[in-house]
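Note that one protein chain of the assembly has been removed; the remaining protein chains are unaltered in position.
Chain IDs A and B follow the sequence of writing; residue 1 opens each chain.
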Amino acid sequence: MTAPFRKHALALATLLALAAAPFLGFGDGFALSLLARAMILGMAAVSLSLLVGGAGLVSLGHAATMGIGAYTVVAFDAAGVSEGLIVFPAAIAAAAAYALVTGAVSLRTSGVHFIMITLAFGQMAFFTTSSFSSLGGDDGYTLYARTEWLGTRILDNRLTFHFLCLGLLALVWVGGNLLLGSRFGRVLRAARENPQRALAVGFQPYPYRLVAYVMAGAVGGLAGALLANATEFVSPALLSWTRSGELLFMVILGGVGQIGGAILGALAIVLLEESLSHLMVYWRLVFGPLLVLSVLFLPDGLVGAPLRLRAAIRFASPKRRNADA
Amino acid sequence: MPDPLLELRGLSKNFGALTVTSDVSLTVLPGEIHAIIGPNGAGKTTLIHQISGTLRPDRGTIRFAGQDVTALPFERRARLGLARSFQITSIVPGFTALENVALAVQARSGSSFRFLRPVANEKALNEEARAALDTVGLGRVADRGAAALSHGEKRQLELAIAIAMNPRLLLLDEPLAGAGPEETERLIGILRELRSRYGILLVEHDMQAVFALADRISVLVYGRVIVTGTVDEIRDHPEVRTAYLGEDALA
Partner (left out) sequence: MSMLLVQALNGLQFGVLLFLVAAGLSLVFGVMDLINLAHGVQYMLGAYVAATLGVWTGSFWLGALLAMPVALLVGLALEWLVFRHLYRRDHLSQVLATFGVILTVEEATRALWGSAPQTVLEPSGLTGGPMGGVEIVAGLIYPTYRLVIIGVGIVVPLLLWFLVERTRAGMLVRAGATHPAMVSALGVDIRRLFTVVFAFGAMLAGFAGALASPIFPVAPGMGDTVLILCFVVIVIGGVGSIRGAFIAALLVGLLDSVGRAMLPDLLRLVLDPSSARQTGAALASMLVYIVMAAILFFRPAGLFPGGRAA
């Protein structure tokens, strides 16, 4: 049990820290809403990590599934419906349906084509939401009320909302890990590493990839519905392609080898953005170069950083090198 | 004579003006090793591609186990029991040896749309996979990462994967390529044991291995089968000697 424990130690520690945070001085409204944002984006990032790291599918349009989940909440809100038992399943189903249709087309291609096509479909969703003039168009839409559950407004309590997000995040993470270790996950992983081999033993990767794509889309929809509740405001910016790029950054920063890394990646990026934007107006002048540098110098993400550092130190020390030889 | 397991009839394939397969007809019987030899560029690998289903022939039919499979894709033929090995070793490097083989067992035992139960603990899959590994003599490295295996072990692993598919026909594309003398010895031994269980279509450059193993041999030159016969018939065939074997190959 120690090996799997060590494998997941970092993600577990992050989740525990998130659980303790409200009681360690991060319990005010500002901190909680920031953490909620990080956890929700983390959920979307974990589902994207499942695609990128698990199935080898680099989607540059994952924000669209979040946006569709959020806009489903908005559409129901505009129609006066805010019951969670209706709104949340609908948001998840809408995002999954979008993933099914766009995935069916995108997955016929691979590699760079796949990146470009997912990006294009994401942009399509972006422009489509901007053209909904009854839902605010470009300007966005402010929710009338947070989603209710069986008529009670439990989501209005920030602490409840915090632990709801945390619980769902943990669930997505555990579910994702189970998925990767299952029969289904084995086929996905084999098809990522060597599609020819998967075919040779009788597996056509397409249906497996499509199902994974739809599952990730469904989680994206759930995250979107939560995000709409967290900010009580939804605009097309949520679907912009830069948001998809950010999600990918979270995945790679956490390390693609572990889907739990995306949780740490999301937390790191949300906190970094927040503190940078408080320090300066043009904060992306720092954020952008940091992104570039982390891609160039941390190919294994934050998770791999200590290992790389150790290797670098070992390489630099001639004594150790002789000893190794 | 028993019904052939595999039957090619009038198979032809062109790449533009280049004819790579020309009116090839041959059969593989159950329990038989049928070898295909021929000089480089004779179209052996292209032929394998068409039989396994990664390349569509322009004309002709392929019947496998009594069924016309000419229009079936690669993975469907695999599920019917047509197992193929590759000229360049094709395994999943990130899997253990056992997992590579278990994947093949999994493909033929029940649905793989199962999402929660850890597959690594599925006893039935692992036991069959272990048996296949034992058959090729890899039992002791079952839990080692496939990428860390030696070249010869990888070739053996590929055989184990093919066996684990529980196939009727093995389609082996130069299984001895790149193997050292000792590894070659071991692989020949394994193939000899497998012959009774499956039909085998063997493409191989190593003439000694071919002559030691094959029941029948077809000689392919410029995409055309110039002769099919027993080992002795091929050895003595004048056209074969000039067209392919040369004078020193059998010396």
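Quick note on the criterion: a residue touches a chain if its C-beta (ideal position, glycine included) is under 8 Å from a C-beta of that chain, and two chains touch if they have at least 3 such contacts.
What you see is a predicted model, and the numbers here were worked out from it, not measured in a lab.
Student: Considering the entire complex, write down the shown chains that touch the omitted one.
Tutor: Hidden chain, whole complex, touched shown chains: A.
Student: Which of A:Leu119, A:Cys165 or A:Ala262 touches the chain that is not shown?
Tutor: Residue touching the chain left out of view: A:Leu119.
Student: Among the options A:Leu10, A:Leu35 or A:Val52, which residue touches the chain absent from this view?
Tutor: Candidates A:Leu10, A:Leu35 or A:Val52; residue touching the omitted chain: A:Val52.
Student: On chain A, where is the contact patch with the chain that was removed from view?
Tutor: The list for chain A reads 52, 58, 60, 102, 105, 108-113, 115-117, 119-121, 123-124, 127-128, 130-134, 241-242, 245, 248-249, 252, 256, 281-285, 287-292, 295-296, 299.
The rule is simple: only the chains that are shown with their structure count from here on.
Student: Along chain A, where are the residues that touch chain B in the complex?
Tutor: Residues of chain A touching chain B: 175, 178-179, 181-187, 189-190, 193-194, 196-204, 208, 211.
Student: Please name which positions on chain B make contact with chain A in the complex.
Tutor: Contact set of chain B toward chain A: 52, 73-76, 78-79, 83-84, 86, 90-95, 99-100, 102-104, 106-108, 111-120, 122, 161, 165.
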